[in-house]
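Heads up, one of the protein chains got dropped from this complex, but the rest are sitting where they should.
Up next is subunit A:
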Amino acid sequence: MTVHAEAHSFDPAPVATLEFWGRTAEERETTFKELRDERPVSWHPPLEGNLLPLEKDGIWIVVRHADVVSVSKDWETFSSAQGVTMEEMPEDMAAAASSFLGMDPPRHTRLRRLVSSAFTPKQVKKIDDQINNQARRIVDDLLDVGDCDFVAQVSKRLPMWTIFEMLGVPQELREEGYRAADGMVAYLDEDAAAGQDALTFQMNALMTLLNIGVELAEERRARPTSDLMTNLVQAEVDGERLTDEEIGAFFVLLSVAGNDTTRNTTSLTMKALCDFPDQRKLLLEDYDGRITTAIEEFVRWATPVQTFRRTVTRDTELNGQKLHGGDWVVTVFASANRDERVFDDPHAFNILRSPNPHVAFGGGGPHYCLGNMLAKTQLRHLFKELLFRVKDIEVGAPTYLTSHFIRGVRAMPCTFTR
């Protein structure tokens, strides 16, 4: 139990309730704006509905862009090694679910490099055609099906297809893998969990993914190919091969990080392009010339990863608040990306916004999104197909996932002229 020298009283903003994270992002933004203006580093009770009861007397919520960036960069003071979500989870579960995301340098650096070599500009360029073909086939299928749920028919498909292709997951395991990857972030959502308690539901999803990862690793040890899983089973860190647990955790991390991010950015961008027709027109006028700048705005707008958590390693101060070793600090990317101190007219979707120093790929530092270039390639190809081939595509009202971690769109109807 963290004991504070000064007695803190809890902030009145309801950030630590499940009800809050079941609201829409626009509703949450009203609260974040108030916090940004008046109480940029605020003290809240532990999140209700924890997977495990939290042995802390409270958590810090950090909402301004500048503070989110400084916490993200200073990994020595704000450690990832004790978990990265705003909920306590069993230690073995956290390790199995987060791999190098839940580590600090130097171990983080060594493990991350094993995967990062598959995400370099040259490697992403090599699979550019593959991603382009996948995007084209997804839109072919959409055109065949007609009006439908955009999430199921479009957003969901590309990210996992790309990642499972990179890892070399065989076709017969993919459907199961997709469902489990979904379950990893949907555990707080009552509809998704369908009567199971959050811990059981998430544990089942985790075990499914771990098993697929370990099974694939065994297969690649026996019959190496040129995919990422083969690299992982052959890699050595400090003279030692990776264990099944480590490879399984890699697999889980890539499946989760490569799934929800691009998928929800796709849904939320499609909605934004319908809500802001002038911006859609601007983009269509010069797609190739404007898409690079526009994608930065797509990810700022969507901010699919809403929060990360760090643990304070030594007494320090942040924007006037005294933090103590052991304290939990939650950085709210969703708020930082609407910070009027940094972005002019932050609630306008502006595809020409430049500079656009958003923190949707992280606030900088060692955990900056490994897949950022892959994500941009996916979005570039997919929206080109969608906007030029699907006549008059429009989307209706989305339904959202309840989650403090991922800003998720569960379903969103779409219509177009056939």
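Just so we're on the same page, a residue touches a chain if its C-beta (ideal position, glycine included) is under 8 Å from a C-beta of that chain, and two chains touch if they have at least 3 such contacts; residues count from 1.
The definition used in the following text is that contacts and distances are computed from a predicted model.
S.K.: One chain is missing here; what is its name in UniProt, given the choices "Ferredoxin", "Glucose/mannose transport system permease protein", "Caspase family protein" or "Multisubunit sodium/proton antiporter, MrpA subunit"?
M.R.: Of "Ferredoxin", "Glucose/mannose transport system permease protein", "Caspase family protein" or "Multisubunit sodium/proton antiporter, MrpA subunit", the absent chain's UniProt record names it "Ferredoxin".
S.K.: So one chain is hidden, and I want to know which residue out of A:148, A:373 or A:411 touches that hidden chain in the complete assembly.
M.R.: The one listed residue touching the chain not shown is A:373.
S.K.: Could you tell me which of A:28, A:44, A:112 or A:300 touches the chain that is not displayed?
M.R.: Looking across A:28, A:44, A:112 or A:300, the contact with the absent chain belongs to A:112.
S.K.: What residues on subunit A make contact with the chain left out of this view?
M.R.: 73, 105-106, 109, 112-114, 116-117, 119-122, 361-362, 364-366, 368, 370, 372-373
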